[in-house]
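The following block contains the structure, expressed as structure tokens.
Here the complex is missing a single protein chain, while all its other protein chains stay put.
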Amino acid sequence: MSFDESYTTPDGRTIGGVLMEMRNITLRFGGVTAIKDISFDIRQGEIRAIIGPNGAGKTSMLNVINGFYHPQEGEIIFRGETRRRMRPYEAASQGISRTFQNVALFQGMSTLDNIMAGRTLKMHKNFFWQMLRYGPALQEEIEHRKVVEKIIDFLEIQSIRKKPVGSLPYGLQKRVELARALAAEPSLLLLDEPMAGMNVEEKEDMSRFILDVNDEFGTTIALIEHDMGVVMDLADRVVALDYGKKIADGTPQEVQSNQAVIDAYLGVAH
Amino acid sequence: MDFLYSVFIGPFIDMASAPDFLLQVLWEGFVAGTLYSLIALGFVLIFKASGVFNFAQGIMAVFAALTLVGLYEAGVPAYLALLITIGIMALLAVGVERLILRHMVNQDEIILFMATIGLSYFLIGLGELIFGGETKSMITEQLGLPTGSTTVDVAGGIVILQHIDIAAAVIAVIMVVALAVFFNITRIGRALRAVADDHQAALSVGISLNQIWAIVWFAAGIVALATGIMWGARSDVSFALQIVALKALPVLMLGGFTSIPGAIVGGLIVGFGEKLFEVYWGGLMGGGVEGWFAYVIALIFLLFRPQGLFGDKIIERV
Partner (left out) sequence: MFYREAGQYKTSYKEDSAIFPILQDRIAIWFYLAVAFVIIPLFGSEFLINSVMIPFLVFALATIGLNILTGYTGQISLGHGAFMGVGAYSTYKLVTYFPDTNVVVLILLSGFFSAAVGMVFGLPSLKIKGFYLVVTTLAAQFFLEWAFIRIPWLYNYNDSGAIEVPQREVFNIIVTGPDASVLSRYFVVLSIVVVMTWIASNIIHGRIGRSWMMIRDMDIAAELIGVRPLFAKLSSFAVSSFYAGVAGALMVFLWLGAAEVESFDVNVSFQILFMVIIGGLGSLVGSFLGAAFIWILPIVIRAVPRIMGMDINASTVEQLNFMIVGALIVLFLIIEPHGLARMWAILKQKLRVWPFPY
């Protein structure tokens, strides 16, 4: 298949052209090379999985994508433009949003406030109106509340709206985190092990939400996941990393049968 | 032009033209630095073992000195008073562990920090209630510490060295070596390092946190007693010293919270730096700059090296 034009998946979704391209990314911490010369792309509207054993550089890769780490070499092309070195909040304002491997919710705030926090970039009313909580500021607050309520309905977390997130069970926290990421209406959503530590039922729920998000909002998703079954079911294309290098890239079936991937997961005598 | 001259050139000409005075200033800085190092050392001991940022370390030094002098004034012979004071510091350590730390496991750092401020209020009140609020002078001679001074001829002039300062430096070195040996060789030292690394992991291999904490607070109490004696010998024994004790904080910033060599080096840097700055540059700003110099130096330093002198580079993770 050609990677330059849009195509339609068997289940009827349209995958567009390249949204983000990583070219020869190398990332070092002192003497340790976390990512070595990796190139791959993410296409508009697809679900792209990044897999690999522990320490393969997957999370570092996500951190590079959203500007938290700055690679020493290589370039990132986002929406056809080479991206300069930027701070994470700038990446966020370009529509890149993410969830974290270890839940990174704002523990001191309620579910509602956490999701409202996701809309920070969309709210602009100035300090004066904020001080009075009246007129434009109040209106803005209420408009965004409506959007947030839609997301709450979508992810079925109405009942925990006012609860402090610290008291929620793990699976729900993951879901709130997804809600927070969605609240920013991202064009590229990064999910770092969205199903880690979940039981089968919770995984099924989460998978359904991820597919729904992709389907309903057309959001491009890049996800890291260890559960191969989930990856095979969700992803359109998979890139596999090992020791900071890319070892395979292609459809789930191609990657699954790739000898290097099998070796990386099962281990071979070197 | 004149201003630039008086900032960048004048002071150095002053230094070069009167090297004996410069040496005297450096010696003063060294002595002050030793005392800062000792307070910082007490901080480091406790912070390493229990993660408590012990604000009361300076107060403990004054409290120990006050107890010692108070006992002597009540008629107890000097050496016996010293022993009793050591006993009281042990009691204090056990008390702190029983009554405070034990009940505050798993609390936020800031809460523990506040608790030590509460502790210092308590100690100030207690010390003054028992021994009175007026300033006292240290029983230097009675403890067999040297007094008087030696005049050394160097660099075409003289430098005056107070014997008590020399003694302070020697005792500081002995204490640091003794602590280093203790923590590196003994079983308790190994347990302490384990606790410092990870409380829960240490608990899981059967180390008693409570015991370690009491020991560490006792060690810090001994350091405090030594600091209090040396300090009291140079000036008076009173709780006004707590403001000076706060200078251990910038010292710790320079050296890092967990590094014993860091505390020493940081203390010396602050000691030398503030004396030189006060004497040669302070006049330009109307004097009295010793009060904030240490903090500003620590602040500027931290901006360029947030991990301190001996810390590893911080890599943020998500």
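The letters A and B name the chains in turn, as written, and every chain counts its residues from 1.
Following the convention adopted for this analysis, a contact is a pair of C-beta atoms (placed from the backbone, for glycine too) under 8 Å apart; a residue touches a chain by one contact, two chains touch by 3 or more.
Everything quoted here is computed from the prediction, not taken from an experiment.
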Contact residue for the chain not shown (choose from B:Phe182, B:Phe257 or B:Tyr280): B:Phe257
Quick one: which of B:Val76, B:Ile188 or B:Leu302 touches the chain that's been left out? B:Leu302
Selected residue (touches chain absent from view) among B:Leu23, B:Val76, B:Ala90 or B:Ile117: B:Ile117
Answer key for A:Gln72, A:Thr120 or A:Ser167 versus the chain not shown reads A:Thr120
Of the listed residues A:Glu149, A:Glu202 or A:Asp263, which contacts the missing chain in the full complex? A:Glu149
Need a quick check: the contact residues on subunit B for the chain that isn't drawn. 53, 99-100, 103-104, 107-111, 113-115, 117-126, 128-129, 133, 243, 246, 249-250, 253, 257, 285-289, 291-292, 295-296, 298-299, 302-303, 306, 316, 318
For the chain that got dropped from the picture, name the residues of subunit A it touches. 66, 68, 87-89, 91-93, 97-98, 100, 104-109, 113, 116-118, 120-121, 123, 125, 127, 130-133, 137-138, 140-142, 145-146, 149, 180, 184
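The definition used in the following text is that only the chains that are shown with their structure count from here on.
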Counting in whole Å, what is the centre-to-centre distance of subunit A and subunit B, each centre being its mean C-alpha position? 49
